[in-house]
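Have a look at the structure below before the remarks.
For this depiction, one protein chain was excluded, whereas all remaining protein chains were kept in their positions.
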Amino acid sequence: MGEKLLLQVENLHTYFYTLQGVIKAIDGVNLCVREGEILGLVGESGCGKSVTALSILGLVPSPPGRVEGGRILFEGEDLLAKTPAEMRSIRGSRIAMIFQEPMSSLNPVFRIGDQMIEVIKLHKKVSTGSARIQALEMLHEVRMPDPEAVLAKYPFQLSGGMLQRVMIAMALSCEPSLLLADEPTTALDVTVQAQILNLMKDLIRKRNAAVLLITHALGVVAQTCDAVSVMYAGTAVESGSVESIFRSPAHPYTRGLMECIPDPSRKSGKLKIIPGTVPDPVNPPPGCRFHPRCYKATATCSQIRPDPVRVGPDHVVCCHYPEEG
Amino acid sequence: MCPGAAARNYGLREMSPWMKDFLFTIRLVYRNTLAMAGIAIITCLVLVAVFAPLLAPYSPIDISLDERLSPPSASHILGTDEMGRDILSRVIYGARISIRIAVTVVTIGGAVGSILGATAGYLRGRMGSIIMRVMDMILAFPALVLCMVLAAALGPSLNNALLAIAFVQIPKYARLVHSQALSLREKQYVLAARSMAASTPWIIWHHILPGCLSPVLVLATMGMGEAILLAASLSFIGLGAQPPEPEWGAMVAMGRQYLMDHWWLATFPGLAILVVAVGFNILGDALRDILDPRLRR
Partner (left out) sequence: MNMLTFVSRRLVAMVPVLLGVTILTFLLSHVIPGDPARLLVGQKASDEVVKRMREELGLNDPLHIQYWNYLKQLLRGDLGMSIRNRRPVVQDLAERFPASFELTFVSLLICVIIAIPLGILTAVRRNHVVDHVARVLALLGVSTPVFWWGLLLLLIFYFRLGWLPGPGRIDLAVPPPAGHTGLYILDSLLSRDWRALGSSLRHLVLPAFCLCYVYLAVMTRMVRSSMLEVLNLDYIRTARANGLPERAVIFRHALGNALVPTVTIVGLSFGELIGGAILTETIFAWPGLGSYMVDSVLFLDFPAIMGCTILVCLIYMAANLIVDIAYGFLDPQVRWG
């Protein structure tokens, strides 16, 4: 794993302008992904994980959404400064994305083959024939049984797990250096989830590509990722290597998330929960976004937004009172 | 939501979520230019209708043959018709008929359709499907065709035309309310009422129908525009208002015979129909946007 930074998101703001008011879906997020690293982006649903990925690709639905500020550096270039045409040539070739719902993510009126070949031809500028061969190879690599037949099938003729393999094959077919995976296994059967994750991990390692893995399941992060970023209500609250975060979570929210994981070895039958609910995105609380739910909150927390603090090598937290080891 | 919260919300507070919804809608309407423009046109129509005797310079009915077919001038701004009646005055009095059309049709069609739809949706079963099949049958006719046949069968008069139009409008409301009722009947507050042995008509009246208020409002607004157009069409054919009633469609029909040399006879009443229909339609269009669940959340 290289130490070079591949993707750096700095102070990103993405807002949605709706009838109810401005929804600050992302309000100052910092992230960095190193070359060949798998970064897990964790948080409750609605905290802005998916919007972060869409902002990176420049695909925030507009209107009503708009990226309002910040920088997204990818291989040293600022993606927010790119023209639409330049972004198109990056999408699918240097940065690819896999979505949560494989069933609805492929076009129902085209065959699998047509959709894969279309992408390969677009980015690699090859003939249909050789694009077809590459598509077959990719399907073979994602361990798809009978790739020939799959090329001629329509999406509704395949199962969710198979379709997600197709999506992975499609995403990796142009050798991207960064893969954005938005809850790639959430919609799948539990038995298939692990298969898909392992497959993804293998293929990524083989290509030395990096992954931004969006998930709400800490178990998935522990198994798959090298590093973690935790998001809460549109802000990144903590990031670091998997070991340091799982060993010593420094943010009360991260700690709360860990305690929510049912632990069979603990005898008390009650599930832990974090009190309160996710704040209203139109009128978020001032200061630290988490303070209304935090057991440590003081007057400072409700007034001043905490700046990132380094609590260990590669371990950064945004909290006025970080937990000690 | 955790089970505890659901249990707490089971009581009175969730009894009328439609009221909150309705107030929110009003607020959005207030901020929507298009909706306000529609409301302005409709308000004008109502004012003109109410103050018709004050606004109209002449009688809409009295004949003065020595002034017949005179073009627009200072004394007759919109000219006079083949009987020498002032067209402006007739158009102004026509506003009263338009309001009568819009209100009658939407009240009858909307009420009967909503009640049928709510009953069918809430009861489901055989009763529900019979009602909905009959509605499908009515929808198998193109609207104007069925209106014509019914109006002809009932005999040509404005009231019969209105009955015919109202009848044709019923299935639209029934379908809309039916689909709403199907989802409303599973709501907690409806289940709660049912578990407290509330009678079926009571539940339909207090829970199902109010829950359909917003979408029915949109349909009713657009339905008023459509009713005015259909009534004018029937009158134009000769199946609606009879002369000398100052109904706009009938006025266009009369003006048709004098079209070549006396264009003002047909033009101005038609323009009045257009303006009023635009008013209802832009309000309905704006309301539909406002009530679109995808934009609300």
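A and B are the chain letters, set down in written order, and residue numbers restart from 1 in every chain.
Following the convention adopted for this analysis, contacts are C-beta pairs under 8 Å (C-beta built on N, C-alpha and C of every residue); 3 or more make two chains touch, one makes a residue touch a chain.
Predicted model, so just to flag it, every value in this text is computed and none were measured.
Of the listed positions B:Ile61, B:Ile77 or B:Ala143, the one in contact with the omitted chain in the full complex is B:Ala143. Among the residues A:Leu79, A:Leu106, A:Met231 or A:Ala250, only A:Leu106 touches the chain that is left out of the figure. Which of B:Leu184, B:Val252 or B:Leu291 touches the hidden chain is settled by the complete complex: it is B:Val252. The missing chain, though absent from the display, is touched by one residue of A:Leu7, A:Val119 or A:Val150; that residue is A:Val119. For the chain left out of this panel, the touching residue among A:Gly48, A:Gly65, A:Gly92 or A:Gly113 is A:Gly92. Residues 57, 59, 61, 63, 84, 88-93, 96-97, 99, 101, 104-110, 118-119, 122-123, 154, 156-157, 167, 170 of chain A touch the missing chain (whole complex, contact as defined above).
One chain of the complex is left out; on chain B, the residues touching it are 133-134, 136-138, 140-146, 148-153, 155, 225, 229, 232-233, 236-239, 249, 252-253, 255-256, 259-260, 263, 266-267, 270-271, 273-274, 277-278, 280-282, 285.
Following the convention adopted for this analysis, only the chains that are shown with their structure count from here on.
Between chain A and chain B the centroid-to-centroid distance comes to 50 Å (mean Cα coordinates, whole Å).
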